[in-house]
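Below: one structure in structure tokens.
A protein chain is absent from this complex, but the other protein chains hold their places.
Coming up: subunit A.
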């Protein structure tokens, strides 16, 4: 069976109905025969194409009307898909989103380790490749949306688990937790955007970058809640404190390169109101993370 010829065979079968619809009109030999006799002879050519799709489909697909319907349906479907893609791309930049999901296992593992222990990492710069940032697969410092999305969903599940161990679970609570966490995320991203606008920072931080950075704290929250489930309140507080410090350092080191000017980012103390304001802004964003981490998890551990 040659699969490479199947697409062309299918294409030819789409053209076939036009040819075969005309043939009864041109005069069949037998007036009692309504359809072309495809059982033998000329069927050899048709069965060769149909064999690419499998035998059960052959009987159905050799009917001219269903052929026609299938061709029409598939052309409608491709038209609809084109229209949806074109309109969706106007609101949500799909191609930009694809960049944030270009991750692999090694990146995810290293990034999770970095989120919990950022103290040994030396080089925090995002590497560029001809003016576009490199995909997260090749650069551990690049932000991605895979970890925040997965961490958010895992956080909701872990919250359900924690509430279930305290007999406080009901399916509505999952929805409430999810919308609550989502609302706080939106508020945090909007506040960060507003403060970035007020301080007039020339940065290439996009909104999606901010969502990614705000979503990284869910990893610490999950670890804290799981530790609280396993080891009780003391375990929860200890692990949460560790994760809070880790995410604080992580955010400061990452945002410092993006928000502060070049000179200040290298550690040289640059005096001036502008840089001081930006440093305060970075510290405020980083300090908001532990606050949210505590706020969103303390009610889960009793």
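Simple rule for what comes next: a contact is a pair of C-beta atoms (placed from the backbone, for glycine too) under 8 Å apart; a residue touches a chain by one contact, two chains touch by 3 or more; residues count from 1.
Simple rule for what comes next: contacts and distances are computed from a predicted model.
Absent chain per UniProt: "DNA repair protein", "Immediate early response 3-interacting protein 1", "Proteasome subunit alpha type" or "Ataxin-7-like protein 3"?
Per the UniProt record, the undisplayed chain of the complex is "Immediate early response 3-interacting protein 1".
Could you tell which one of A:169, A:184 or A:294 touches the chain left off the display?
Final answer for the missing-chain contact: A:184.
Touching the absent chain in the whole complex: find that residue among A:199, A:226 or A:249.
Touches the omitted chain: A:199.
In the full complex, which bits of subunit A touch the chain not displayed? Write them out.
Residues touching the hidden chain, for subunit A, are 176, 179-180, 182-184, 186-187, 197-200, 274.
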